[in-house]
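Reading through the structure tokens given below for one structure.
Yeah, one chain of the complex is gone here, protein chain that is, but the others are all in their spots.
Chain naming follows the written order as A and B, and within any one chain the residues start at number 1.
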Amino acid sequence: MVEDRPFLNFLAHAVLILGVVVVAFPVYLALIASTHTAQAFSSGVIPLLPGAEMANNYMTMLGTGMSSSGAPPLGGMMLNSLIMALIISLGKIVISITSAFAIVYFRFPFRNLAFWAIFVTLMLPVEVRIVPTFKVVADLGMLNSYAGLSVPLIASATATFLFRQVFLTIPDEMLEAARIDGAGPMKFFRDILIPLSRTNIAALFVILFIYGWNQYLWPLLITTDDRFYTVVAGIKRMAEVADAVPQWNFVMAAVMLAMLPPVLVVIFMQRLFVKGLTETEK
Amino acid sequence: MIRIAAVSAIALAASLNAASAQTEVQWWHAMGGELGMKLDEMVAAYNASQSDYKVVASFKGTYAETMTAAIAAFRANEQPAIVQVFEVGTGTMMAAKGAIYPVYELMADMGEAFDPAAFLPSVVGYYTDTAGNLLSMPFNSSTPILYYNKDVFEKAGLDRETPPATWADVEAFSAKIMESGAAPCGFTTGWISWIQTENFSAWHNQPIGTLENGFGGLETELTVNGPVQQKHWENLKKWQDSGVFQYGGPVGGNDAPPKFYAQECAMIMNSSAGRAGVIANATNFEVGYGMLPYYDDVEGAPQNSIIGGATLWVLQGKDEAQYKGVADFFSFLASAEVQAGWHQDTGYLPITQAAYDLSTEQGYYTANPGADVSIKQMTLNAPTENSKGLRFGSYVQIRDIIDEEFQALLSGGKDAKTALDALVSRGNVLIREFEAANK
Partner (left out) sequence: MKRTIFGNQLLPWLLLAPQLLITAVFFLWPAGQAIWQSFLREDAFGLKTSFVGLLNYRALFNDGDYVNALGVTLVFSVAVAALSMGLALLFALAVDRMLKTANMYTTLLVWPYAVAPAIAGILWWFIFNPTIGILPYLLDFVGYDWNHSLQSGDAMVLVVIAASWKQVSYNFLFFVAGLQSIPQSLREAAAIDGAGPVKRFFTITFPLLTPTTFFLLVVNVVYTMFDTFGVIDATTQGGPAQSTNILVYKVFKDGFLGLNLGSSAAQSVILMGIVIVLTIIQFRYIERRVQY
């Protein structure tokens, strides 16, 4: 701070408090909505204070689901989301770190071509190649499977570039010393590179986990079997029920549960999260 | 390579299955929740009733998702034998000559006894070709009816047992309701496309398109911008401006039912299949039922309403044993007991006269007043070429266009004529495109 100006300080606090309130407002309403009965919403205006049905609603969603909209219990969907997010984040990290290792520490023909092939993935978000990718996945028999949910999203240029960047900052002397000790490439990779990239891996994991958990369009398209529904895509199916009004109390309980894991990750791993975000730049 | 491996793995799995005596018949459907449970009961009953075939039903999401999944599977040669397709997909399915197995051919080829005359003409008519042959098996059909709030009617000084018969009645009743303060709005409606445009046209015996509403061929053109439809859309706009009518949103009109349940609007026009849901949600008042209103100065009105819902299509590329199973299963579905049970449990229309008679005999309509309004309305008159149904390609998108043009009308951007003209010309572009792709 340059100088002390009480009015500016007050204004800054006011702006931030207002910001925090506005940012939290939608979630507060969702939380309140999830503590009422379905009838509380038919009177016209949503309640602003908590109701008494919280335990009941959450137990229903976790345990039995909403049969009237073909939605299975949320517990299973959250497990699917977790599996998908873990496969995507760990998969991305593994294939990216080995790719970066190959590109930085080896000279081989078509090295540049390989680099560019990976770079291209940056330019083809799943949304623009959605129809043909769906067909490829269908042809491979991967609809309604964990592999189909995650593998097509695993290639990652940003993660590869991040690790390449990290490796380039590792002094050459490390490699020379390792060679003198007679270490082969894989030993060097395992004993030196991975430990040195540990915080980068962790930071990247936080970002990628959120990315994986929040996938929406892709799981929506390729899962038609409720055993593989993920929670974010599943909520959409709950909100649009044919010939009936959405049961807001249940939908909002599902919304709260669906956003809890990634939000907790951000809050409790804020330092890693910020590092991951600012380093990968998307 | 991977694909070949995957395909051979599937082939292997299939041959292992064939080792057991039963022939499996795959059925993809879009019935979630309670409906899905009823459907599963039906399938279980069929599987228990005989030992040659086993029907395997899989829920594949919404109607659009189920249809897309089946088409994608067909392209990958992994299609089910039976798929449930919503009525607006009929044009697309019918045009895919090499992909579908028409039901009448299937029944004849498999030597299954099949009497087309047993079906309710207004239900199956939607799914026949111009010669009257049944192409797909009607499964869940409904038609829009009028629901009204008896208590509000009484409060407004109206007779609680008399629903409005004509649109003039709707207007007059609404005025009374609003003036007396019984409710702030006269009526709302689900499905602008299905109810206020398609059914409205059929109910007034007005064409929706040329060539028998598209039944006659791909060269059809929309003609839904006639004077009667124009007058109706104009009135809806007028009523919306004066508060008599409240718009419930595009597609199914999800915001409409809450307005009726909250007693904001005294009447709602919506699917007859929603009857159970309406009763469950109308906690503070009694619900009355009526047929759709009509304009009494239009000649031929009321004609008969048309259906919505879905049918079962049989896809090509399966072996004869499976088709025999499909034919046998369809006979089971069409039997009076099964039909009557499905009709009474779900509120969907029965597809045969026998199922209707059986339900009457069982006292269903006496115990559930209003449940037969839909059937009476469907069968009010023998269907004409304007009221048999409709069949246009790309109709899913055309329905979106109907919603868009109606929204443009309500928000004041266009008048009724301009909106309907635009709807026709935009829809015809899609129909021409569809014709070109399917010639």
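The rule is simple: contacts are C-beta pairs under 8 Å (C-beta built on N, C-alpha and C of every residue); 3 or more make two chains touch, one makes a residue touch a chain.
It should be emphasised that the depicted structure is a prediction, and the values quoted were computed from it without experimental measurement.
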Which residue among A:154, A:203, A:253 or A:272 touches the omitted chain? A:154
Write down which of B:166, B:397 or B:418 is the residue touching the left-out chain. B:397
Out of B:37, B:96, B:172 or B:211, only one touches the absent chain, namely B:96
Using the touch definition from the top, which of B:250, B:274 or B:389 touches the missing chain? B:250
Using the document's contact rule, name the residues of subunit A that touch the chain not shown here. 1-3, 5, 8-9, 11-13, 15-16, 19-20, 23-27, 29-30, 33, 41, 44-46, 48, 94-96, 98-99, 101-108, 111, 114, 117-118, 120-125, 127-133, 135-137, 140, 151-152, 154-156, 160-162, 164-165, 168, 172, 175-176, 179, 185-186, 210, 213-217, 221, 232-233, 235-236, 239, 248, 251-252, 255, 258-259, 262-263, 265-267, 270, 273-274, 277-279, 281-282
Touch list for subunit B against the chain that is not drawn: 64, 68, 71, 74-75, 92, 95-99, 247, 249-250, 255, 258-259, 262, 394, 396-397, 403-405, 407-408, 410-411, 413, 433, 436-439
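Heads up, the rule we're going with is that only the chains that are shown with their structure count from here on.
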Where on subunit A is subunit B touching in the complex? 39, 42-44, 66-71, 134-135, 138-141, 143, 224-226, 237, 240-246
Flag every residue of subunit B that touches subunit A in the complex, lowest number first. 2-3, 6-7, 9-10, 32-34, 36-37, 58-62, 65-66, 69, 72-73, 75-76, 78, 252, 254, 257-258, 261-262, 264, 270-271, 273-274, 277, 281, 283
